[in-house]
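In this view, the complex is presented without one of its protein chains, the others remaining in place.
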Amino acid sequence: MPDALAAANVLDRQITRRSRLLTLPALLVIGVFGVLPLLIIVVYSFLAPAPYGGVEWHFSTEAYVSFLFQEDIFDGTLSFVPDFLLIYLRSLIYAVVTTIVCLFLGFPTAYFMATRPPRQRGFWVLLITIPFWSNLLIRTLAIMMIIRDQGILNGIMIDLGLIKQPVVMLYTDGAIVLGLLYSYLPFMVLPLYSSLEKLDFRLVEAGFDLYATRWQVLRRIIIPLAKPGIIAGSLLVFIPALGAYVAPLILGGGRHLMIGELIAQQFGTSRNWPLGAAQAIILMAGVMVALFFYVRNTGGKVQHG
Amino acid sequence: MKTKILALTATAVLALSCSAALADGELHIYNWGDYTNPKLIEKFQKQFNVKVSLDDYDSNETMLAKVRAGNSGYDIVVPSDYTVKIMIDEGLLEKTEPNTMPNFKNMDPRFVDVYWDSGRHYSVPWQFGTTSFSVNTDKYKGPMDTLGVLYNPPEELRGRINMLDDINSVIHGAERYLGFPRCTSDKAQLKQVNDLLEKAKPFWRTFSYDTNVKITSGDVDVTQTWNGMGYRIREKSPAIKFAFTKEIMEAWMDNVSVLKGAKNLENAKLFQNFMMDPENAALASDFARYDNGIAGSHKFLPPEFGNAPEINPPASVKTEFVPPCPPEVLKVYNQIWTNLRK
Partner (left out) sequence: MAEALARKGLDLKHQPGFHAIAVICLLLLYAPILVLAVLSFNSGDDLVHFSGLSTQWYGKALANEGFHAAATNTLIISVTSMILSTAVATAAALGTTRTRAWRGQGAAFMVINLPLMVPEIITAVATLSFFSLLASLANINFGIGNLILAHTVFCIPFAYMPIRARLEDMDVTLENAAADLYATPWRAFRRVTLPLLMPGITAGAALAFIVSFDDFTITQLVAGPGQTTLPLFIWSQIRRPITPELNAMCSILLGISILFVLASYLIARKRA
């Protein structure tokens, strides 16, 4: 008995060592070329801005303070200014809406792809990814051509007599979500597909055997089994969408700032690098908290076959 | 047969390497996008046997960030007026003394003693322009000689205006309209600027640098823009005209400057001198359609452009170059800007 236990322990340690080794390259690359540069940013956030951009090397928490409090133009008193919070909230809402829409569009699409005959599946994956091999910028411009006031869609609808005046589609909130959708849809579909493709349809069959309706089979068997894919896809859409820059700027018209552009501005004409750094740190802190809960729920479980 | 091929290959390789050795070095230029005439580069390459590489940036700040970080690899940059001043103050530019170069005699005397480089010890003019707005005269027939079109628009233009995504152009414009000094630090005046902008925001459809497409595609009927772009817009849609306002107008100039520690210093100086030649300046202007700071270049421009109203403003028009605002004022500007764009 003790021998078996000792042998099991040795095996465990071997497995653990191997897991560590496997993860090492990723950690090294990201550690050196991702984390170290980020530390520079953290340092920047605690410095003072130089008058014309860049930083001045003395300690200051002004950046974090000015995230919430600013001096009133008139009397110089420090008061709570919700401007930045508003911008963060707005980006959050856009990101959530985008993720939900991506899920509603992406799940059926991924399911459809995963249920094609095996020989066809590769073809469908191709079909879905090809549009994303064209540059995002150009695609965004093409979308503008389609939905602008004097664009293709309005042109067709007016010609068909469906409407008299052009429908305003460009520079609206919907346009921004559309832009985000076009940027991130494959990030939802591909992980979902990867997960659904492995779905064991015998379980689905079992459900039908038990007289479940299609809706019940979907809700209680398929979706829970696809959960890893759903979560992976949602994360891959939600997080980048929070900090998205180009598509919302072009399709939204720039009337309402989002986080990506706000931070970019600090490094640009606003000449306040520490504030930009602080805003980014605050954003990342929020996301890390959310991710932390994800890890707690799914990380490291050994699945029994 | 084999030996023939071998000999041919050998000669080819030799020829190639020889031509590379013959080249008098390289020059790495970092300029605004869509701003450099390829014919100009070709001419320079042929004349001096220098291999030129050209990369572009879309804002002074992007270029500054790269240059400040160091070791950018570039020899020549083309900053705007206020950026040249910042770079000189921070010791980022090489003191090449263009005022001693042979072509200096061609400089337009108006642009020798400028606030960012008085006497021209560091930089040479590339192109300059004015900022105002273009109006689609098919859609709007009213007066267009005042900034009121932008900041207090008439009924039919409300919601049909594009403003530049530029803190200086928008806020300085408001100051000009209200008759306040540029970079004012008077709190009461700043508050009025803030209020004016807040009131005007609902009338503005977009904030963007893509002024050409926005107005020619019909998304807006008025757009804040620069005179060279105004010319190109009018080329495409003759009804869209560039406005000259009775309020003083913003002028800016981009300047060819050499980075400190540039590897190809001699070629960079050659390029600065090259750009002070009227014919070459005209080549540069003809591409992006902006005027240049070299006297006598206009006779080399094609007549429709050379005589265009965009670069030949009526005599009553006043323009000004605007130095960067002091940090305390910029702080308030940022607050106003965030409040406006939130």
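We call the chains A and B, going by the order they appear; numbering starts again at 1 in every chain.
Keep this in mind: a contact is a pair of C-beta atoms (placed from the backbone, for glycine too) under 8 Å apart; a residue touches a chain by one contact, two chains touch by 3 or more.
Note that the structure is predicted; figures quoted are calculated from it, not measured.
Only one residue in the set A:Leu47, A:Val177 or A:Ile259 touches the chain that does not appear here, and it is A:Ile259.
Seen across the whole complex, the unshown chain contacts chain B at 28, 30, 33-34, 53, 55-58, 62, 65-66, 69-74, 209-210, 212-213, 216-217, 232, 236.
Where chain A meets the missing chain, the touching residues are 12, 15-16, 18-27, 29-31, 33-38, 40-41, 104-106, 108-109, 111-113, 115, 119, 121-123, 125-139, 141-143, 145-146, 150-152, 182, 185-187, 190-191, 193-195, 197-199, 201, 204-205, 208-209, 214, 218, 222, 225, 228-229, 231-233, 235-236, 239-240, 242-243, 245-246, 259-260, 263-264, 267, 273, 276-277, 280, 283-284, 287-288, 291-292, 295-296, 298-305.
Convention: only the chains that are shown with their structure count from here on.
Centre-to-centre spacing of chain A and chain B amounts to 36 Å, using the average Cα coordinate of each chain. Considering their complex, residues 51-54, 70, 73-74, 83-84, 86-87, 148-151, 170-171, 253-257, 262, 265, 267-272 of chain A touch chain B. By the touch criterion stated above, chain B contacts chain A in their complex at residues 59, 61-62, 64-65, 68, 86, 89-90, 165-168, 187, 190-191, 194, 201, 204-208, 217-219, 324, 326-327, 330, 332, 334-339, 341-342.
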